[in-house]
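Note that this complex is displayed minus one protein chain, with the remaining chains in position.
Moving on to chain A:
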């Protein structure tokens, strides 16, 4: 199947190095300490952060740092075919773990000992790149909750089909059987914090595809920073400053 046509356009009309349209909204869930909705094309996820708050399970409490917990769930209607089990399946457990480890590395947990930070991510629409959208949404939600972090964590995926590196794969491109590289990146510190790849890639191509994903992460970081600044302006305006 042709994923990049001779004119260089992909199935949804994008160029190989073009990302899908991004849209973010802060403060979607009123009850949460911090929350955000993040859309990458047709993939839409909502993240809510509760914390820092008292540890619920005393046996897990740590005296010198905060406990970070994460749960990833997909709504029944998020995928094309109905999903019967929204949570508890292996893929959800793995992604919960991945998001938790990525965010934990970035949060300044030593500033909040004996407390717990819960990150809940819910996928409303899945069209490829849910992992990345969840990490981006979690970053925004943590910023909305005012939790101190080393840097913003952004994530983007890239692949390789029809001998072309492609940025930000959607579901069709992801399930095509080519490689799917997901990168989690700290833009200011210029460090890769998450790197996952499936399928096969020639060794000389891996570097290129990873670099493309990192460029995607940097673009997302610029967007997230804009959204946060706009949000702060709104808050200042409402406070009459």
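To be clear about the criterion, contacts are C-beta pairs under 8 Å (C-beta built on N, C-alpha and C of every residue); 3 or more make two chains touch, one makes a residue touch a chain; residues count from 1.
Basically, contacts and distances are computed from a predicted model.
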| item | value |
| --- | --- |
| Absent chain [UniProt protein name; select from "Translation initiation factor eIF2B subunit delta", "Ribosomal RNA-processing protein 42", "ATP synthase subunit f, mitochondrial" or "glutathione transferase"] | "Ribosomal RNA-processing protein 42" |
| Among A:101, A:125 or A:162, the residue in touch with the chain that has been omitted | A:125 |
| Full-complex contact with the absent chain, from A:4, A:24 or A:48 | A:48 |
| From A:60, A:76 or A:211, residue that would touch the chain that is not displayed | A:76 |
| Footprint left on chain A by the chain that the document does not show | 28-32, 35, 42, 46-48, 50, 71, 73, 75-77, 79-80, 82, 86-88, 118, 120-122, 124-125 |
